[in-house]
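All protein chains but one are shown in place.
For clarity, chains are labelled A, B and C in written order, and residue numbers in each chain start from 1.
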Amino acid sequence: MAAGSTPGTAPPPIRLGMVGGGEGAFIGAVHRYAARLDGDYALVAGALAATPEKARRSGLALGLAEDRIYDDYAHMAVAEAARPDGIEAVAIVTPNHLHAPVATAFLQAGIHVICDKPVTATAAEAQALRDLVERSGLVFALTHNYTGYAMVRHARQMVQDGALGRIRVVQVEYPQDWLAEPIERSGNKQADWRADPARAGAGGCIGDIGTHALQLAEFVSGQQATAICAELTSFVDGRLLDDNAQVMLRYSDGARGTLWASQVAPGHANDLRLRIYGSSGGIEWRQQQPDELLWSPLGQPTQIIRRGTPAANAAAARVSRLPGGHPEGYIEAFGTLYREIADHLRAARARGQAKAPRDSHFPTVADGLRGLQFVEAAVASSRAGGCWVTMPA
Amino acid sequence: MAAGSTPGTAPPPIRLGMVGGGEGAFIGAVHRYAARLDGDYALVAGALAATPEKARRSGLALGLAEDRIYDDYAHMAVAEAARPDGIEAVAIVTPNHLHAPVATAFLQAGIHVICDKPVTATAAEAQALRDLVERSGLVFALTHNYTGYAMVRHARQMVQDGALGRIRVVQVEYPQDWLAEPIERSGNKQADWRADPARAGAGGCIGDIGTHALQLAEFVSGQQATAICAELTSFVDGRLLDDNAQVMLRYSDGARGTLWASQVAPGHANDLRLRIYGSSGGIEWRQQQPDELLWSPLGQPTQIIRRGTPAANAAAARVSRLPGGHPEGYIEAFGTLYREIADHLRAARARGQAKAPRDSHFPTVADGLRGLQFVEAAVASSRAGGCWVTMPA
Amino acid sequence: MAAGSTPGTAPPPIRLGMVGGGEGAFIGAVHRYAARLDGDYALVAGALAATPEKARRSGLALGLAEDRIYDDYAHMAVAEAARPDGIEAVAIVTPNHLHAPVATAFLQAGIHVICDKPVTATAAEAQALRDLVERSGLVFALTHNYTGYAMVRHARQMVQDGALGRIRVVQVEYPQDWLAEPIERSGNKQADWRADPARAGAGGCIGDIGTHALQLAEFVSGQQATAICAELTSFVDGRLLDDNAQVMLRYSDGARGTLWASQVAPGHANDLRLRIYGSSGGIEWRQQQPDELLWSPLGQPTQIIRRGTPAANAAAARVSRLPGGHPEGYIEAFGTLYREIADHLRAARARGQAKAPRDSHFPTVADGLRGLQFVEAAVASSRAGGCWVTMPA
Partner (left out) sequence: MAAGSTPGTAPPPIRLGMVGGGEGAFIGAVHRYAARLDGDYALVAGALAATPEKARRSGLALGLAEDRIYDDYAHMAVAEAARPDGIEAVAIVTPNHLHAPVATAFLQAGIHVICDKPVTATAAEAQALRDLVERSGLVFALTHNYTGYAMVRHARQMVQDGALGRIRVVQVEYPQDWLAEPIERSGNKQADWRADPARAGAGGCIGDIGTHALQLAEFVSGQQATAICAELTSFVDGRLLDDNAQVMLRYSDGARGTLWASQVAPGHANDLRLRIYGSSGGIEWRQQQPDELLWSPLGQPTQIIRRGTPAANAAAARVSRLPGGHPEGYIEAFGTLYREIADHLRAARARGQAKAPRDSHFPTVADGLRGLQFVEAAVASSRAGGCWVTMPA
């Protein structure tokens, strides 16, 4: 099916499947909002839940055709690959421990993958998956969605343009409060698997949100963490995984910083915040007020740079949908990743290869591998009593 | 076409047409984002621009079939009404002066209408349109989109529940800065028609954004403005319509307040803000930070109530898509109106009448009429040198 | 007594008396903090309370010598004028209705006056007092203390320097919440006299805080209100004076604005806020966060200008005591007026005339007169149903 046969005509939407994300799921719904927002995708198939009955109910509620509602992902991968109108990409929104096997199945079937984070349970698995992605030539997008915010893009561009001078300090934090009590023991579905090492992996809070924080810090600062010293704690009685993580980091060009992730910090719903200080100025961005970036050129007043205004740079403007003062939020940022992924997928359609036609920044399996390496380094550091551990380059 | 024939199955999307909103339009794009967000609509037809060439280009870019791209709205109304798969509703996003004739054409063709504000150019036209809507039995939704925000709904519910006690003071303001210079004379499309009395109507700023402010104040406070005293000013040299409006208002139950709307206030992008004070407490909501509502119970600390948290009431929760700390914005609020409209339209499908299956709050032609009455009263007051003018009940 | 006889030697402190401000008084204590802060004054005499017993107790607690604790102000004025070490200035901090007679007594005794606002009960009295001040050649300072804030001075200087261009809109508001209930009927001393027309004058809220708001707006904007339209309301049952005031204003150079003062606005402790918009930019200042000024040059990001940083201008720096980030507050601003008054008083000592040696800005009897004119105009406008009333030039 050739896209864009008539110049100026909208290409047909990308045929999308979904694994996970059935009734009551949070992140599956977010992926669907994101996929719909710009009209680039059509959701046409799914293995949405763990039981056939729930999978069917969820599929019908989403308007899927009966024959494209699957009981299991493996069958879905094979069946969709065999259809002429089969899905071009799959969104994986299952609990963490299934990310790797599901992704593998679809990649092997020749289907592009959009995967929620973390990419796998261990760095070793992530490495294997990365190799598979490379061999396949397929797109593998990892939805570290915070990179989709316009003012995050603005900040990154500022750093690249040298506005901050030499980077000295990177402070990133990601406090939440929803696990301040042992809700995993009272049936909360979101909490249940996150607190279970078998399904969440070796890291609790550090894996669930600490990886977002590191990815954002590296994405914006352009620096890589080279060594870390971590203290992981489980404050809630009986909890098996960490619910609070303190990390000190050394960055590639000599910068220093801390990363704090917590799920037991009352007053913080989802309060990811990044501050970067260089020799010429500092920036601050807060996810709960995403349309603003504070920019403090050294010796001058702090400026409030708003998305959608003339002060927003080209990197921000490229991913902005609305004028200033008309708030964009979480779905829009997530949707920006989906839009950039769509660009790649259409390029893959047209030219038979996954190459982006424009300056896209969605994270990939490589970011996923790095996240797992970070979790494993943090766990190792913490278990050793808080020593410094080298991060892979 | 019967909706919901299989229980639990998603009804087919509502077939939507659009008039206006071609290349480069702002509000047309917003309506499309809003219509897509929840998957309730499919855009299948349009008369998107004033010239055939641009209309065709815009239609193709949006993936419309060639035979459903129209040159003029009148033809579209008739042609779509005649198709078995014709549109069920039309979104009208043209410049203001076309709202009334377009709406009339589609209503006469038996097609539901979603219309951007203001509903017409004059109150007399609005009254006529209201009568037509009533006779038709069709849905007529007016997109005063700010009523779609979750914390606006929360605030309204609080007032209704008596949390504020007797309402005393209502302060609403809507400053912007984009017309601080005469950009209508240098080719800005958005500014061009807004500054032209022939296309915008008798009010400039008072009509464009002052009506939003009044509608929000009345919607949340549950009070009606009974008399107003207005001072409309054109600060930019040569501008024909007001770009700043100061209004004092008397409300139905004895409350007093001011309304300030301005398009010449540097530093404000789209800074709609509402504060209501009663005998038991006060609330403050700001569109640029829409997920928060400040609630000050008399004699106690101010609370920051956040959307998506346990503190948000049922009215907020009903229109909330994401958990707390995951910002929702302008598109989501706009989308909430579209979702509530969809509920009505589906009810109309099923039962042959436009009755909402749940507690919906989208504005209608009646709100449009009231807005025009407000503009006309403000203009009359201001021309008379700032005397008090009675508002219709 | 000659000041500064040895170059570089500190002049002896100004001998200060006080009328009012005994036990339990708020504003008297503030005047004493302000007088002490820079070491420019020594409080040496007082008629601090209405009863001899309380006056004596209050005087002793403040360390006054027994023979300089007076039962009544008239006696104090005469006695102090007769002493070689008599007071040079008196601070008047009684309830409003005594300001005029006390000030008159001390002026007639040749003693400089520092008077809390309002200066008198009526504009006619204020005019008479102004004439007396002029004839006397004495200093008469009125403590509209908000003009003492560094960033208020900064803002004023910016306007004078033309940074805002032509002034278009002046929005000033002063909401409080402490009179939201009828506390004047349950023994609150501060509320008691403020709610009594015989002691507070014709205006309630408009006089108590509305005059501060107007004075600040005119001081910073450099514009004079030429006509006003007011709506004064008493929301609390049985209250005799207004507790909420809405005013629209026309300013001298064509600017427009509103003034809102309220003592029934839950959530606002003392929330004076001023916003001024010109053709080139806008500023915002808020008394509850006084070290910051928001400056929005048209088309550029809003800047947060902080007191004590290089971005603060000379007018701010002149009245700043601490480096940036070390908060100054209400007492410091009040103290700045006292310091500027001290400069005048010392100049008067040295050269026998009250002429300021530097760029001082403390308000005088003329500001007091203007405040009364404003109150009377507002009351007249409101009583006439909200018509426009001309303000004296």
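Everything that follows uses one rule, which is that a residue touches a chain if its C-beta (ideal position, glycine included) is under 8 Å from a C-beta of that chain, and two chains touch if they have at least 3 such contacts.
Just so it is clear, the model here is predicted, and its values are computed rather than measured.
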Chains in view touching the one left out: A, B, C
Touch criterion as defined above, residue of B:235, B:295, B:374 or B:388 at the omitted chain: B:295
Of A:39, A:203 or A:257, the residue in touch with the unshown chain: A:257
Candidate in contact with the missing chain, chosen from A:71, A:196 or A:231: A:231
Residue ranges of chain A at the interface with the undisplayed chain: 168-169, 171, 173, 177, 180-181, 229, 231, 233, 235, 244, 246, 248, 250, 256-258, 260, 262, 264-268, 275, 277-282, 284, 294, 296-299, 302, 385-388
Absent chain, residues of chain C that touch it: 6, 8-10, 12-13, 26, 29-30, 32-33, 36-39, 57, 60-63, 176, 268-271, 287-291, 306, 308-309, 321-332
Residues of chain B (touch criterion as defined above) contacting the omitted chain: 295, 299-306, 309-311
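Just so we're on the same page, only the chains that are shown with their structure count from here on.
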Identifier of the chain whose CA centre is least distant from the whole-structure CA centre: B
Of all other chains, the one whose Cα centre sits farthest from chain B: C
Chain A-chain B separation of Cα centroids, rounded to whole Å: 34
Chain A-chain C separation of Cα centroids, rounded to whole Å: 56
Interface hub residues of chain B, defined as touching at least two other chains: 268
